[in-house]
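The complex appears here minus one protein chain, its other protein chains still in place.
Chain naming follows the written order as A and B, and within any one chain the residues start at number 1.
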Amino acid sequence: MAKPDTLTIEPSGPLPRPMFAPGRVMIYAVLILTSLYYLIPLYVMIITSVKDLDAIRYGNIFIPTANPTFAPWVKAWSEACTGLKCSGLAPGFYNSVSITVPSVIVSIAVASVSGYSLANWPFKFGEFFFTVLLVGSFVPYQVMLYPLVIITREMGIYSTLWAVVFVHTVFGLPILTLLFRNYFSSLPPELFKAARVDGAGYWRIFFQVMMPMSVPIFTVAVILQVTGIWNDFLFGVIYAGPTNYPMTVQLNNIVNSLQGVKEYNVDMAATILTGIVPLAIYFFSGKYFVRGIAAGAVKG
Amino acid sequence: MVFIVLFVFIGGTFWTVASSFTNIKTLPIFTPAEFYDAFVGMAQYQRLWRSSRWIISITNLGIYGSLYTIFAFVIGFWLAVLMDQKIRLEGVFRTIYLYPFALSFIVTGHVWAWIMNPAFGLEATVRGLGWETFSFDWLTNREMSIYAVVIAGLWQGTGLVMALMLAGLRGIDDEIWRAARIDGIPKWRTYIQIVLPMMRPVLVTTFVIVASGAVRVYDLVIGLTQGGPGLSSQVPTIYVYETMFVGALAQGTAASTIMLLATAVILIPWVVVEFGKKQQA
Partner (left out) sequence: MRYKSMVAALAATVSMAFIGSVKAADVEVTHWWTSGGEAAAVGEFAKAFDATGNKWVDGAIAGSGDVARPIIISRILGGNPMGATQLNPGKDADDLVKAGLMLDLTELAATEKWDEILRPKSQLASCTIDGKVWCVPVNLHSGQWMWTNRKVFKDAGLEPPKNWHELVAAAPALQAKGIIPLSAAEGWPVRILLDDIAVAVGGADLKVKIYKGRDLEAAAGAEMLKVFQAMDAARKLVDPKTMVPQWNEAVGLVISGKAAANVMGDWAGGEFQVAGMKAGEDYDCLPGLGLDDVLDTGGDVFYFPKNADPAVTKAQMEMASMMVSKEVQVAFNLKKGSLPMRADVDLAAANDCMKKGLAILADPSKVFPGEIQMIDRDTLNQIRDNYNEFFANPAVTPEAAQAKFVEIIKNAPPL
């Protein structure tokens, strides 16, 4: 496995050559054309979400409306109905926040300590442990679905927010632990040895030596977990229970409940709203995001 | 805590596999005696391979998995090579190719469902422009629906492959390039015959990531086609979910055991590479 935390895809070498050599033009043409494939859905999403229903019915999905309206956004956020509940996506947003925050904190706290132990405090069966972790991060979720229903039931947390937090933590740990282990192993061992000589213990080394050196990997881990957990659908459906559904599940509910006319504009506004948090993280975190997904893609 | 998680993984997997040889319906069983009583051998697997729905699901997984993997690799590598040509605005292009990866599959599914909507989407638009016979009915065409899933999947995932490949390309020593240039080898041949083989670890990692992700495809199908039309875009994950909780628990665990096997097969090339590396070291 490539060590994702050491990946870099920043440009290097001499400055770009002039743009207008014939071969260059081809390259740019291809890049721009492919960009369209990636950009069009976002564009369509946005312009559809501000159209009224007539503009959708009689207009073209690629042409923006002359009279944009934000009513669909308001409806998607706070009025769209599923059954009798007409509170839009807002409750889902708060549920997603209450799922994501504890899941991220718990999984990263546990994984960083475990990764640190694996890297710096070798113990018997460490290699075996490591292998199981690696394999564990690939086990299809379906294999674990029912056992986790049983486990969360026995813990008495099934169909609460805590069940989802627990499941995300369980599925996040293998990959995060690997991430931290790889990172801590790549730090110069002299640091650790020096601290040992100074008589520092397990926790002191972790908090005073390792943590301050590990801001990048923590950032990567946070980004990875926040986007992964925010975007989850399956666990939300199964473990949260209807009153605790995260935003993705509520989005699907809203799009699939039809009372009267199908409101594509509201559906698209709801879709954008659901995507906004990870998108914002993506746009603001830049290269850390790239590293995060490179590392976390394993998690799928 | 991690030990608990390991225990959960091993125990859970063991339970799932074991229960797939029983005839349990709604309620789970735990004791060996219960397992002994409910034991039915391979009956669940026989039913699985008799079920046309499962056959369609697994065939679709084959189609989706291979097409998605191949195209993600080809397009991803190709984009990475283009991006590697010391272009301007590299950051902008990278941002564009990669942003869909930040979105969830459910979002991806709904967006593409809208674009491919036969009444309002691409088909209606092109026909509106005067090309009356234009047809893009993948979502309602049982022959094509799984390919619609591939298109949406590629939109979401190729950026990642591009990023991983680009990282691999940037890791190639400049000396190689200089040597190739001196030998007069054309650039495209250098990429394919020299650079690509050198990127083997990155390729294998990417393959495992992409292919094992493809086995898990679930929310994308739920958002885009809900498995339809008919059964034409069903996938194993949906089969598991829809049998497990409606009185056919053992059937669901049998299906998930097959998924586990599929993932194991995908992991093999990676294990070979990893293991081979250790032997050398």
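Note that in this section a residue touches a chain if its C-beta (ideal position, glycine included) is under 8 Å from a C-beta of that chain, and two chains touch if they have at least 3 such contacts.
Here the structure is a predicted model, which means the values were calculated and not measured.
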**OP:** Check the options A:83, A:122 or A:188 and report the residue that touches the missing chain.
**Re:** A:83
Subject >> Residue among B:26, B:66 or B:193 touching the omitted chain >> reply: B:26
**OP:** Write the list of subunit A residues that the hidden chain touches.
**Re:** 81-85, 149, 152-154, 156-160, 163, 237-239, 241-243, 252-254, 256-262
**OP:** Could you list which residues of subunit B touch the chain missing from the display?
**Re:** 25-28, 47, 50-53, 56, 118, 137, 140-142, 226, 228-232, 241-248, 251
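We take it that only the chains that are shown with their structure count from here on.
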Original post:
Cα centroid separation between subunit A and subunit B, in whole Å?
Top reply: 17
Subject >> Of all residues in subunit A, those that touch subunit B in their complex >> reply: 1-2, 7-17, 19, 24, 27-28, 30-31, 34-35, 37-42, 44-45, 48, 56-57, 60-62, 110-111, 114, 129, 132-133, 135-136, 138-148, 150-151, 169-170, 173-174, 177, 227, 230-234, 248, 251-252, 255, 264, 267-268, 271, 274-275, 278-279, 281-283, 289-290, 293-294, 297-298, 300
Original post:
In the complex of these two chains, what residues of subunit B are touching subunit A?
Top reply: 1-2, 5-6, 8-13, 15-16, 19, 28, 75, 79, 82-83, 85-88, 90, 93-107, 110-112, 114-115, 117, 120-122, 124-125, 128, 155, 159-160, 163-164, 166-168, 170, 174, 201-202, 205, 208-209, 212-213, 215-216, 218-219, 222-223, 236-237, 240-241, 244, 249, 252-253, 255-257, 259-260, 263, 267, 270, 274
